[in-house]
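One protein chain is absent from this view; the other protein chains keep their places.
What follows is chain A.
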Amino acid sequence: MTPRHRSLLPAGLTHANLTRRISDLVLHRPSPPGWWIALVICSLLTLMLLVTMSVLFSHGVGIFGLNIPVAWGLPIVNTIWWIGIAHAGTLISAVLLLTRQPWRASINRFAEAMAMFAIVCAGMYPLLHLGRPELFYYLLPYPDTMDLWPQWRSPLVWDFFAITMYLLFTALFLYMSLLPDLATLRDRATRRVGQYGYAILALGWRGSATHWARYEKATLILAALATPIVVTVTGIISLDLSVSIVPGYHFTIFPPYFVAGALFSGFSTVALLAVLLRSLFGLRDLVTDTHLDYLGRMMLFFGLIVAYAYTQEMFTAWYSGEDYYRHVYVDRWTGPYAPAWWSMIVCNVVLVQLLWFRRVRRHGPAMLCLALTSNLGMWLERFQIVFTSTHADYQPANWDVNWPTVWDWAAYLGSLGLFGLLLLLFVRLMPLISMHDMRALIARQREERDDG
């Protein structure tokens, strides 16, 4: 282990005081005032989402700004955006585990939780977006009296399976990695409710060598399974667009382009949560500036891939020689949605260049701002892909614009509230830093010191 890695851990951190600090956060320390304020705001936004859903179910999708050239509006934009955010959680928990990166230890827990709740938000929209949401189960291959299977050639069916599998997988991975920590909480809880609650969730974990051996093996298997998920889920969602022949959707570059965009927004969100949570719960010595530095590098790397994809997309449109493909681009730069395109370029291409500087990457507030602009930029990217491609395609007679209505925005902001609410509850009920991963890191560092 190089000295650089050692800076991930504060001096004098032992198994005992780390475990006490993290478990006390859950079991004994009262919630900080910032937590309560955030909880109230997020609950109100969630309430707004529930109201929107009730209005949607009673009035139908007409309350959204959908119309016929632009039949996919904000709900699809939000789905792609949320599922993208989820991806960094999976990458951190799986790929960084397999590649044995020590800096994942203190951020993997809330990254996984973020992934879990982002998928919940992502999975909600396709169902809300259905004209008859109560019939969503038609996507399942079940023995129905219509004797019909889902249309296996439709990417919407692939999408359904991809999101469902991703949700199940992420829940499993999150729960697996929580098991040893739940047992710790069970042993340290002083109240009956906590003891029994955590005991039931811990599934009888006693921390025996057999348990740990099995745990390690299961985690590795799950991580190996998860690695392809990182590329396939958003890849499949991008096929919803690129399998169609709509100019602006129909690009072979879409799957890798969407995956890079997903990881870009995902790492931005992890950085955002890292900055917020560490200052909220006083964990600056565990989630260090070095962690932010690594996250910043990841953001920069995937941001550059996204910028490259933009150039390739434009090149493909020009090189295709097709009037309609070229027009989509001219329309993106000058048409009714041009502000979205240029803001996206500022957020995703221009501002990201600040991450070349080490001082920016290690500066909490700067990272917070860049995380926000990157997420905004990625949202705008999905917005302009979904909207500009369909609003003016092959039939000029059908051209029309779609402006999101107040309900579109309520559904979007509401999902932010739902995400925040779930995350806030999670960090109060579960340890927001993986105690067993941190203990392993401390042990490795100590071995290193003894050897050297």
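Methods note: a contact is a pair of C-beta atoms (placed from the backbone, for glycine too) under 8 Å apart; a residue touches a chain by one contact, two chains touch by 3 or more; residues count from 1.
The criterion applied here is as follows: contacts and distances are computed from a predicted model.
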{"item": "Per UniProt, the name of the complex member that is left out, chosen from \"Probable sugar-binding periplasmic protein\", \"Cytochrome C\", \"ABC transporter permease\" or \"Transglutaminase\"", "value": "\"Cytochrome C\""}
{"item": "Which residue of A:Ser31, A:Gln101 or A:Gln195 touches the chain not shown here", "value": "A:Gln195"}
{"item": "Identified contact with the non-displayed chain, of A:Leu148, A:Ala209, A:Ile245 or A:Ala397", "value": "A:Leu148"}
{"item": "Touching the absent chain when the full complex is considered, from A:Arg21, A:Arg109, A:His129 or A:Arg186", "value": "A:Arg186"}
{"item": "Touching residues on chain A - with respect to the absent chain", "value": "143-148, 186-187, 195-196, 199, 203-204"}
